[in-house]
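Note that one protein chain of the assembly has been removed; the remaining protein chains are unaltered in position.
Lettered A, B and C in written order, each chain numbered from 1.
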């Protein structure tokens, strides 16, 4: 499918042949296209990692910043200009490891951004160390006797911290993944979508087939607005549920909606002028 | 009560008269005393803040490090010498704000440490800004129009991330608080105890009386080993439950238990010797 | 008779509300047409301990801390011995309902022990002590009674008529008490003083930021940098500023960069330890070529150090923070009007050259209050340097100046691709060796077009000895120079500490003896000058106990150095 987000120069990606990111690139382009967005009005804030290279291969605005720091950047972009569609994107290491603190506090703020995390259960770019989502026993050049820590569950954590949209996708289920990304972008407020996305080079355990065999699509009868049920659903392991795990029924005020600067004037900061008269009053002579 | 942990020189604390930390000091001393611990074999790793000053007023070993960083320090101390009793202590800003990422990943590691967090819903030492646990609408010199973010719930978050002991105490309920601290220290593995602890100078909303009126002691019939129930219990607000919210029934291997270095030899690192013979083999001549 | 100037020290505990007295008396002094300067030192605690404030009133402009205490007003018995070395037999000590240690009388001081018990009981408690003392100061310093009453009224208005009246009574009691004490002070008024604004260093930075068009601040609280965050929060609605308390300093600097990227004018405020955590973010600003304004309020390190004290120990830190080479500018204002204009300029320079600009202040500077000339900001417009992009926009277009026109997303037809990896002109990752070199060279030449804020030379132009200072030591060195009254000595004051301004070499070369004066342990700026000029600094006058230099101390140490 040709989309207005195709970046021709970047046809040749730095990803390995067969990498899940390639599928995700197509899925994301499709979602953006179907949402009918204007590339010049969308920004991707990404970190560093294979996942975080995503915007390099899109015709889109981006801020490709530091490993782990895409969320604060995205929050500020959306706050400074609420007219933009803002996506934060990166890997499991990027977002849950180095960036774990921002993960918690961005959820608490609830900016209107979509948060796309490529979860390959490994550090791809740095050649195969464990990530926070790596499973117990996973052997790597650093975890030579296997991972000993509890794998991080981004879904239940996000729900516990107050996220109002939490979903899980798998690049092998393209249609659903595209719809979930669309729903996440459409959601008013912070929306997490954790996407299973195999790394063919460094994760020989959690392969495409492994994900295929260890996931299932959530039944249509499931009510994602039931928080207690969502916490249970999100905690399920092998098979992992795919779909919207939690979506709060009521709207929760977003970060931008609560900013005093937009109370009377919705225009983004860059269209505003300093008020010299008010400023002069800060130096009263009496 | 006189205890072997009394630090005479430090009788005069830097805390405000009426500060909850004063009560907590007494409670902690009582708990340590009743556990019959040897002060030279206990270490407190603390951050920076009013809460984090705690070890200054105890006859105890301490590493009073950086704001937000007590947990990695504590983890390493326990790992390097599992014979020590290790406590990490600090405030809600210290542990859930600046130190939020360590909070998540320390739980995943499950070192055998007790984690004591003084929760006064405010930044005391820096004079009254909002903390992650400050309630919506709380007005401060920085949050001039009131806190707009969702308050952080350390209890459900810790459970979601895999903690096996999670408790909430209130300094106004001294007996229970002491018992909970004892239980946390006694627990094999990471144990969180979040303690309501009023700041008389900067939190005029969540006062001693407020906490008193907005908390209740969990009924003895409650089964803390039921995770789903614990997630519900931990999510309760005003009145907040006091007691053990969650305690996993089965033992979960601790960080130290899984370290290869202790497989055959339990002695702490400082009693070991470099093996020159093995070392020479790292430079083979053929 | 105290004629040219007087130094009054208030000594109390944290939580006693010295700041109430301070904030009232400083405005009162200004309204009454006096030059005044107030400096504060306090312990890292919220209640108790011993804090002091020094109020200097002078017929001439004054902007420095002195050791000498003419009048000591004790509001608490705590820590009086800390002040002992600053007392002389001429010192008058007033115990405001506090017993003054006997030894002070023995030292020859005039001791006045006021028993306020009855008065306070009648008024309704010891909190009225502050207003009684304010009344005493009003009278002692010959301030306007009417202005004082006016001030009390507006301060307590919100709390109701009864409280206003009680405080007016307390004020009058203080006035009456002081009148009977017969303490002769006769400072001349300065016609210009009344037209000035009384403000603190913190407020100066805050006003400068708003003047610079700041409309976004993200920060994590850390003394002594938090004040600027609170000031901007207070002004946020009126001036349209987004104020966010970040979860940590890393988030703060990344938010700032995101905000600039999206078209805001953003800053962070912090202290050394917080800035340390921003080190990687500094480098990010360097690579993505983002404007950035960073206020670093120094306090003594290393690590947590002395959280509420003062030092100039973080110059080296900001000079080189961030992996790799990239340009930056560092300002260190010495007086409050400069703090305003330099902060404003910081935004412009950051925006124009797309670089981080750092403002270095310290606890002493921020917590002092002084009189500042008014500024008419309508004369300095904000020029937003971003452009409307065209479809073929390239964020990192190679230009002769090294500066590429800065687009922002959503304004124009182009894409704005900011990249922390090495990139080509369009912002996409590259590993091309030639492009890498071109990008490094581009970034490094950006400052070629920057015009230095040259050092100020104070004193005789025919100097052979040159005192060198930067930042908050300005006032004390100026005053010491005046007292030294020698025409072989001058003072070179650097408010731009990096890059070392172009005229520095000449200024330094002329001197046979170069003396740096710094509030740190190693003479960091002296070292920088030596590196950049290869001219030796002959002597260092350093102080690092957490307190600022006093004027007297400087006079003594400069003289001591000259004779050695």
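As a working rule, a residue touches a chain if its C-beta (ideal position, glycine included) is under 8 Å from a C-beta of that chain, and two chains touch if they have at least 3 such contacts.
Just so we're clear, the structure is a prediction, and the values are computed from it rather than from any experiment.
Contacts of the undisplayed chain with the visible chains, over the whole complex, involve A, B, C. Touch with the chain that is not drawn comes from one residue among B:62, B:145 or B:222, which is B:62. Interface note for the absent chain: among C:127, C:142, C:319 or C:398, the touching residue is C:319. Checked against the full complex, the one of C:103, C:179 or C:536 touching the unshown chain is C:536.
Of the listed residues A:124, A:154, A:172 or A:189, the one in contact with the hidden chain in the full complex is A:124. Contact residues of chain B toward the unshown chain are 9-10, 14, 39-41, 43, 45, 48, 53, 55-56, 59-66, 69, 71-81, 83-84, 101-102, 104-105, 259-261, 263, 265, 268-280, 282-286. Panel shows chain C; residues 43-44, 250, 271-273, 275-277, 279-280, 282-284, 286-288, 300-307, 309, 311, 313-314, 316-317, 319-326, 420-422, 429, 431, 433-434, 436-437, 440, 443-444, 520-522, 524, 527-528, 530-531, 534-536, 544-547 of it touch the chain omitted from the view. Residues of chain A that touch the chain left out of view are 14-17, 48, 50, 65-68, 97-98, 100, 123-127, 129-130, 132, 141-145, 201-202.
Simple rule for what comes next: only the chains that are shown with their structure count from here on.
Most remote chain with respect to chain C, judged by CA-atom centres, is A.
The centroid of the Cα atoms in chain B and the matching centroid in chain C are 37 Å apart. Counting only residues that touch two or more partner chains, chain C has 236-237, 247-248. Among the residues of chain A, those touching two or more other chains are numbered 101, 104-105, 260.
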